[in-house]
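Pasting a structure below so you can have a look.
Omission of a single protein chain aside, the complex is shown with its protein chains in their original locations.
Going by the order they are written in, the chains are A and B; count residues from 1 in each one.
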Amino acid sequence: MDFGPYLLLASLEGAVGAAVLALTAVGLSLVFGVMRVVNVAHGEFYMIGAVVAWFVATTVGTHPALGFVAALIVAPLVAAIIAIAADRLVLKRVNYDPEATIVATIGILYIIQQAALMGYGPEARPVEPPFNHRIALPWYDFAAGEWFYPWGLGTTSYKLFVIAVAIVLLLGFWALMTRTKVGLVMRATQLDWDMAQAFGIPVDRVYALVFGFGAALAALAAVLIVPIQQAHYLMGGDPLLLSFIVVIIGGLGSVRGTVVAAILIGMSDGIISVFFTPTLAKIIATMVVALVLVFRPQGLFGTKAA
Amino acid sequence: MGAVASLSLLQTHGLTRRYGGLTAVDNVDFALPEGQVHALIGPNGAGKSTFVGMVSGRIEASEGRVEFEGRDVTGLPTHKRIRAGMAYTFQITSIYARLSLFDNVALAMGNRNRDAATEALARVGLDDRADQIAGDLSYGHQRLLEIAMGVAQAPRLLILDEPTQGLAESEIEGFNAIINALRGQTTILLIEHNMNVVMALADAITVLDQGAVLATGAPEAIRADAAVQAAYLGSG
Partner (left out) sequence: MSAAQKSLALHLGLIGGLFALAFILPTYHHGNFARIMVLATYAIGYNVLFGYTGLLSLGHAMFFAAGMYGMGLAMQYGGVPALPALFLGIIAATILAAVVAVLALRTIGVAFMIVTLMFAQTGFLTILYFGEWTRGDEGFVLQQKVRQIAGLDLSDPMTRYLAAWVLFSVALLATARMMHVAFGGVLVAIRENEERTRMLGYNVFAHKFAAVVISGAIAGAAGAAYGLLFGYVGATFASVQYSIFPLLWVLLGGAGTTIGPFIGALFMFYLIDYSSGLTSAYMLIAGVALVLLTLFARAGIAGEIKRRWAPWLP
């Protein structure tokens, strides 16, 4: 394949990754923004989403689409319930102390991951997509002056569907945060904990809600991706790392910065991975994140606070 | 002032601090003669804490110079200024709450000499509590411990940022006695709101208002100054 079609293919793969990453990272960013804690177990809620999707798909089992729709509802719910339980039982009791929360969520990470190993097993299992049509893509041949279909340049209807759903969900999230009372309450709590409490906002319940909501977003992302990748108990590591990268580059707690960074990182991860080895891409990414935190803690897109 | 300035322990020239568009401290020239107890007063937000922050190096100056013992220390990091002979007590009590009083004072002295630590604690009447945990002390006693730590550093200049804030009347009398006992041994720069304390202790007073020096002089002169009264004393 020539460079042009190759780049288009890479961009499409990157866009799928970016879409899923944006959802996952927004969940992490929301939790950090409102609660001021870093949830290291975030990737495990993603894994829960994928594993639950597999369970639902195999249980429902009549038509892949039915299982998929059921998973879209059940998986985020399960993740949210587990997250809310973790918030009530652990995070609340350490008073959301930033360092203690990190240590506790590392513990929660291992508990969820190892529980999945016991309940689900060490195998990677595929989930059938609800629909999956191959779509060949045309490319313009400048020399011949005509459109043609290069061999290997194509995508699937499901991949395009993932991108579309992610966009819809992100817009919905944006509307929720800016247009509804729930969103207002969350933003108020983010701005000033004491003030929110003084105005009678049940901060405790908001925190539980936010933590559950963040986990649900990660689980949703996983339900979308699991027909393309496979469900595995260790699959939470990569999305956690990438979400971290995105949230830090985008500016801690800034949802808009997070989305922009997710698209940038997701796309470039997809594109870089096509041209370089994935390991080298990750080395560069982790290094950049560390250096951004050191030299520009407000993120690449954030503005410096006075 | 010219003759006094040559004997000054501390001088600032055009010291300025800006936060964005706001000028917290504006072009302050200040001279503190050796051995003096000098009070810095002014309404809230007048820039007093910012000013001493720049003197001690906690806050970087936007413009101007700080001279200590005739040496330009503007570029020196905090710890070097402290090593050069400054001591600073925080407006909000800052001690080692989980360590013993002895440990607190020992860290201030830079050695673990038991007698010297006891002596420093004795100055504030806490010598019988050397092995208690500092966080268990009452608020007033914690403030006294902080003063003891400042004294234990054997500084040439002791900066006290609102030391009597939150103290009871009886404790304030004790504080006055402590400062009077230090008089002549060390130079003291005192930020203070309580005018009774200021009038009882200060050899000289500088009034800051909106970041600038409004007046400097002996307590009686300051009390009589109409501008000061308008800006500050009258409102209190």
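Note that a residue touches a chain if its C-beta (ideal position, glycine included) is under 8 Å from a C-beta of that chain, and two chains touch if they have at least 3 such contacts.
Everything numeric in this text was worked out from a predicted model, so none of it was measured.
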Absent-chain contact - pick from B:G75, B:G110, B:G166 or B:G184: B:G110
Identified contact with the non-displayed chain, of A:H63, A:R93, A:H133 or A:R256: A:R93
Chain not shown: contacting residue from A:V34, A:V51 or A:I108: A:I108
On chain B, residues whose C-beta touches the chain left out of the figure: 56, 58, 77-80, 82-83, 88, 90, 94-99, 103, 106-108, 110-112, 149, 153
Contact set of chain A toward the excluded chain (per top definition): 38, 90, 93-94, 98-100, 102-104, 106-115, 117-118, 122, 241, 244, 248, 277, 279-280, 282-283, 286-287, 289-291, 293-295, 297
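Here is the rule we use: only the chains that are shown with their structure count from here on.
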Distance between the centres, which are taken as Cα means, of chain B and chain A, whole angstrom: 52
